[in-house]
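With one protein chain held back, the other chains of the complex are shown just where they sit.
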Amino acid sequence: MPDTHALPPTHGRFDLRRVGIEGIRKPIHVLRAGRDIVLSTEFSVAVDLPASRKGSDLSRNAEILAEITERTSQHPVGSLEAACSQIARELLVRHPSASESQVVASAEYFLRQGIAPGRESYEDFRLLAESRASRANGSVRIVRSIGAEGVGMTACPCAMESCRELLVREFPELAEPRWKDLPMISHNQRNRTRLELEAPEGVDIEADDLLAAIASAQSSPTFAILKRDEEAQVVLNAHRRPRFVEDVLRELLAGLPARFPHLPDEVEVRAETVSEESIHKYDVRASHRTTLGELRRATAL
Amino acid sequence: MPDTHALPPTHGRFDLRRVGIEGIRKPIHVLRAGRDIVLSTEFSVAVDLPASRKGSDLSRNAEILAEITERTSQHPVGSLEAACSQIARELLVRHPSASESQVVASAEYFLRQGIAPGRESYEDFRLLAESRASRANGSVRIVRSIGAEGVGMTACPCAMESCRELLVREFPELAEPRWKDLPMISHNQRNRTRLELEAPEGVDIEADDLLAAIASAQSSPTFAILKRDEEAQVVLNAHRRPRFVEDVLRELLAGLPARFPHLPDEVEVRAETVSEESIHKYDVRASHRTTLGELRRATAL
Amino acid sequence: MPDTHALPPTHGRFDLRRVGIEGIRKPIHVLRAGRDIVLSTEFSVAVDLPASRKGSDLSRNAEILAEITERTSQHPVGSLEAACSQIARELLVRHPSASESQVVASAEYFLRQGIAPGRESYEDFRLLAESRASRANGSVRIVRSIGAEGVGMTACPCAMESCRELLVREFPELAEPRWKDLPMISHNQRNRTRLELEAPEGVDIEADDLLAAIASAQSSPTFAILKRDEEAQVVLNAHRRPRFVEDVLRELLAGLPARFPHLPDEVEVRAETVSEESIHKYDVRASHRTTLGELRRATAL
Partner (left out) sequence: MPDTHALPPTHGRFDLRRVGIEGIRKPIHVLRAGRDIVLSTEFSVAVDLPASRKGSDLSRNAEILAEITERTSQHPVGSLEAACSQIARELLVRHPSASESQVVASAEYFLRQGIAPGRESYEDFRLLAESRASRANGSVRIVRSIGAEGVGMTACPCAMESCRELLVREFPELAEPRWKDLPMISHNQRNRTRLELEAPEGVDIEADDLLAAIASAQSSPTFAILKRDEEAQVVLNAHRRPRFVEDVLRELLAGLPARFPHLPDEVEVRAETVSEESIHKYDVRASHRTTLGELRRATAL
């Protein structure tokens, strides 16, 4: 069979940053807390393309992905990002003319959680992982990003104060100190928050810790199973911790130094949070990108 | 060129209910309140296929759709459903072997609305239309459905009562009659409600009336532009009208007889409402299908 | 805690057809060919609501769903539809005032397939299941639907003949009988086909058989792993079996009587197929709804 990919390019002799396959789904076995769990994962798998080649021969990407993910059914990997790194490394082996590879993975992740002991059920979250491999002086350098996304809720602190103001006109007693802890009505809504840490290989980060950080930054986590009094408790908790998206993002970031004391300053941090505003038809989003070192300096002040 | 469509079927000689094109988008000019507005519309356009033909020749569907929608730039149609009916009728002309046609349209629709005079801006809604044409004794019969979808908000009446219960433990005064009108915290969220009425040609229904019916059934409409005190007012309004999806649906349906006194009993009514629960990661949905006559009888009791 | 759901409706005293939760995701363990596989599944879980009640108390739906899906981690169910039926039945137990329940499930499903032995990898498909339970004379009647969806490809038979016509002008030899088996260029594209069979409990249908029926009706199945010569083989196979969506649908339906000889005539059949046309920006869809009995009569002619 003719190898059209290996021909010189017909339409411009220059490198291309990234050529790959995307939207390809595979089951992958991961060992978590001693348990073999299967993650239904969507991958994108790409390399760069030098000026000398017409095509990237993407059938290799699909083969590598299949081999490495299928091997996990016998030998589960330790994490989604570990699988991404294996794939990224192998891409450089089988694409000898490529100088960089990138593997991005996104998987549904179920965690048993509940508002109280005995009330747990599976809540769904998302795991995110990315590995980029690059050649450097004959060896390969890997940079990995480990991420997670969780849905919780926020109650708005501004509308809460405005509602208090409004209701004091009807119920003047509410202005008295006695009532300052009575939670006022506000708008509340689903909040979707994502946190990703990027670090060189060897620096281990547990996705469950990212999800814990996210949950503690929202006004309240949410649950599938809630009896009436528990529902009231979630609503009350959320109104006792009203949060803008700005607050969620800052609390999330400000808590990272204490949560990850072992990680080096160079770890890059990306975070974003979206509230599906109940009082508007549009969403509100806050995002930030920084390093753990910068966060340590900012929160030490 | 050979006409493969007109050959007999190679894989089974029987009718097929529906063959068509979908996801095709066109601009269409509609006259509303004397103003020529352009609706960016997605269409699906289909006919049935008799046992005698291999293919439906769908190029005709695309041609008819293009002709009729483009004609509206010179001569705007009165409504999205009027355009659908023209297309459905023409489909039977150019598919002489078909006995039924179906045209479904969905368009983004902007309405200027605001919480108070002088505070209006464009809020986005959705118009829905469907026309089915069928041959009957040498003539063509059209049944049309006119629909609309709007996003507003709901506050939960159950969580509100449970929160009151919870807070009375902390603030016993709240049990006194003096406080019964103080709105209690609850979970609130985006609510998306859709209403469709199906009627023979000649029965005119105004989409804006459907949107008004939807808005009045939700706990509160929502707005893009809200100053702080207006935001508080929306939150307060929603908490003074707490609604389950069941309440939204029943209020919507129960109000139709008064809102559409001129429509005949045979008009079929389809309604559904979805709340994107702030305290859960999943949605809640209620739906119903009935006739205006049944609603008249049910609400006359 | 006050039971707001049990109050009489405030906004119209009439039944509602369906109230439920949707978009709720759970892992579920299914035993297939002796192997315990985990399906990441999205559920919608609903009941009807009588005129006497304000709300449906949907926390029960979430509890039942959690209980039954979690039990499968110890005792895997035989199929997705078996889990749906258990849930549908339990809904009627815990919603004593409801007369009907409906459970709909959709799960990603990986099957090892390849173009040749030794070339297999996981290809992703979709399983669909639905159970409706209704009270009848003191007992409960279940109707189940078992479905599957698979992506393959189609090549257009009409464009193929038109291209032959066009090329004969340039290469007159192509009109000779010698060349009639040379496959001509045509447009080809992804085809997504769905098949669902609805039957009373006790009638077992294997989802893998549905997927086999779908694959054999498309121009060709598609694969993640293809070397250059295998890629050419898939292209050639597809062009040797050119198919309109109409052909795919008829071949799929016409083959069901031979494929499911043990199923009763009453089994309802729903099928639809969509081609993401490469030469248009829009899709083409064909759909049909019939019974196995009607198909037996139509194909016996």
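The letters A, B and C name the chains in turn, as written, and every chain counts its residues from 1.
Keep this in mind: a residue touches a chain if its C-beta (ideal position, glycine included) is under 8 Å from a C-beta of that chain, and two chains touch if they have at least 3 such contacts.
Quick caveat: nothing in here was measured; it's all calculated off a predicted structure.
If you put the hidden chain back, the residue from C:Ser162, C:Ser216 or C:Thr299 that touches it is C:Ser162. Residue A:Leu253 is the one among A:Ala207, A:Leu253, A:Val267 or A:Leu292 that touches the chain missing from this view. Considering the whole complex, the residue from C:Arg228, C:Arg270 or C:Arg296 that touches the absent chain is C:Arg228. From the options A:Pro9, A:Gly114 or A:Gly293, the residue with contact to the chain not on display is A:Pro9. By the touch criterion stated above, the residues of chain B touching the omitted chain are 1-3, 24-27, 37-38, 40, 59, 62-63, 65-66, 69-70, 108, 110, 121-122, 124, 224-229, 231-232. Touching residues on chain C toward the chain that is not drawn are 123-124, 151, 153, 158-159, 162-163, 165-167, 170-171, 179, 181-190, 220, 222-224, 226, 228-229, 231-236, 238-239, 276-282. Residue positions on chain A in contact with the hidden chain: 1-2, 4-5, 9-14, 16-25, 44, 46, 49, 54-56, 58, 62, 157-158, 161-162, 165, 217, 244-247, 249-251, 253-254, 274, 280-290, 294-295, 298-299, 301, in rising order.
Operating definition for what follows: only the chains that are shown with their structure count from here on.
As for how the two copies chain A and chain C face one another, over half of their interface residue numbers coincide.
Across the assembly, the mean Cα position most removed from that of chain A is the one of B. Between the CA-based centres of chain B and chain C the separation comes to 27 Å, rounded to the whole angstrom. Centre to centre, using the average C-alpha position, chain A and chain B are separated by 35 Å.
Annotation for chain B: residues touching 2 or more other chains are 158, 162, 165, 280-282.
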